[in-house]
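Just dropping this structure here.
Moving on, here comes subunit A:
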Amino acid sequence: MNSTPPLLELRDISKQFPGVKALDHVSFAVHSGEVHMLVGENGAGKSSLMKVLCGAYRADEGEFFHRGEKVEIRSPADARALGIAVIFQEFSLVPYLSIAQNIFLGREFPGRFPGTIDHARMHREAKQLLDQLGLDIPTRTLVHELGVAQQQMVEIAKALSQNARILVMDEPTAALSDRETERLFAMIRQLQSDGVAIVYISHRMAEVFAMGDRITVLRDGKKVASLLPGEATPDELVHLMVGRSVDRSYARNFCQSEGELILEVKDLSSVNGVKGINLTVRSGEIVGLSGLVGAGRSEVARAIFGADRVTGGEILLHARAHRGNPDKAVAAGIALVPESRKAEGLALIRSVCDNLMLPGLSLAFPSRIYHAARARQIAGALIDRLRISTPSSQRPVRLLSGGNQQKVVIGKWLGSGSRLFIIDEPTRGIDVGAKAEIFALIDQLVSQGAGVLMISSELSEIVQVCDRSYVMRDGRIAGHLSREQLSEENILKMGVHHE
Partner candidate 1 sequence: MKMKTLASLITIALLSPLAHADGEKIAVFTKNLTNPLFAEIRAGADNAAKQMNATTQHYVPTKPDSIPEQMSAIEDVVVKKPDAIVFIPVDSKAMVAGVNKINAANIPVVNINDRAAGGKFVSFVGVNDYDLGLETARFLLKNLGGKGNVVIIEGVKGASTNQDRIRGFKKALEENPNVKLLASQTGNYQRNQALSVMENLMQSFPQIDGVLAANDAMATGVIEALAAANRKALVIGVNGTGIDEIKQGKLLATGDYKGFQQGCLGTMAAIRHLRKLPVPAELMFPPNLITQANVQSFLVPKDKMVCPKWEDVVKK
Partner candidate 2 sequence: MNDAIASGRLMARLVDLKTIGYRLAAALAICLVLAAASDVFLTTNNLLNVLRQASLLFLLASGLTLVILTAGLDLSVGANIGMSACIAASVIKLTGSAMLGAATGVGVGLAIGLLNGVLVALMRMPPFIATYGMLWVVHGVTYWFMAGTTIYGFPAAFRALGSGYFLGLPIPVYLMFVFLALGSFFAQRTTYGQEIYAIGANREAARLSGVPIAKRLILVYAVSGAMAGLASLVFLARMNSAEGDIGEAFTLPAIAAALIGGTSLFGGVGTVSGTLVGALILTLVLNGMNLLTIDASWQPLVTGVIVLLAVFFDALTRKGGDGRQ
């Protein structure tokens, strides 16, 4: 297709970690002006490849070629010299530095004296970048005051500021609303036409096919295919990624009869800016809570669970008033699968068993006397039931893959006697195979009589999985969509401002 040598080419790259071959003779090339999609399940080696690319890891074996010439990438500085910039999924931003300082972190303009910074120039150039991205925020704003989507935009500005010739993006849309995603895509096309090569990692099939010029599939640290978008259907691509067929439609039997009322929220408002929330969840149904990022979905979840202070309104659980801290919520049968599994969901240094047992401790051990053997037994059963891939229940949970960690975060509530599950972004950053398993698990919960309130930024998930959905906008419920009305278009129509 391209007769000129690729902008960057990796040949036979291998990277070994104790016990794992993260990359096994992977070859990969990206051309100027090309969007190269990199797909694969979690643990397939995408992140490792990306870290090799940006110099964070050193390859054990293999060679790099830049415009046909052999080069070395041994450190982030080497990568930067080649014009490689990376937008990480987990932000590389410093909370108490300004936007400008973050954009130019490590590349500060020298001031008059050695070691000093030319602040004026830094803010000037930062302003230009933000303008380019259509972001109207003062460059002196501290990053911790920004929302997630804005932080993502700063991250992108940071990469752009490096005048990158090769831009690596790891799930850049994960935290973005659809509108912001559109803006990002427009920008990518702009960069593309300027001749920038883009390596784009994604789990979203729609994006892969819409944006990709070429698709490379990794599995178990090996490259299994490199193809053009026209050469495969989404299902075939998924098949390549997981090495087996997976039903992507998450088909389930939607709730037929109206179950008993589990949760009723009346006029709820909280310190985190949600106001006048009214919603219900019944036994046996999955209720969606959708809307743009920043519309207040997680905040509603946290308010119901008592994680944020409620300032007004009523929460009725099984028709009885409920109010209080998370411990009261758990005792009343509410489970929360939080948005961030590492920060809020897991005690990473503790074992799988310890994490799985935590919410249900008082149920499993009503006498308050803890039996390690019994805990291992209960955890073992959960591990089997959830098909968590771990050699032992005693393994620290930080050593598990993202999908398995997510299963632990959901699984820990199975022993807590919960009747209401609030699940915030159940599939963020996990692969297709694990997604299907997690939805099967959620389906299992409701079929056993639980009620689920599910928050997701992926509209397709809401549409496919939920019995009905609320749509939020600006901290309020903007509307309700029944099963029949539920479509991505309708959610968007309700969730977006009418300007």
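Selection criteria: all candidates are chains of the complex that A comes from, given by their letters.
We take it that a residue touches a chain if its C-beta (ideal position, glycine included) is under 8 Å from a C-beta of that chain, and two chains touch if they have at least 3 such contacts; residues count from 1.
Bear in mind that the values here come from a model prediction, so they are computed numbers and not experimental data.
Listed candidates 1 or 2 all sit in this complex, but the one touching subunit A is 2. Interface residues of subunit A facing candidate 2 in the complex, by the touch rule stated above, are 305, 307, 325-327, 329-331, 336, 338, 343-350, 354, 357-359, 361-362, 365, 368-372, 396, 398, 412, 416.
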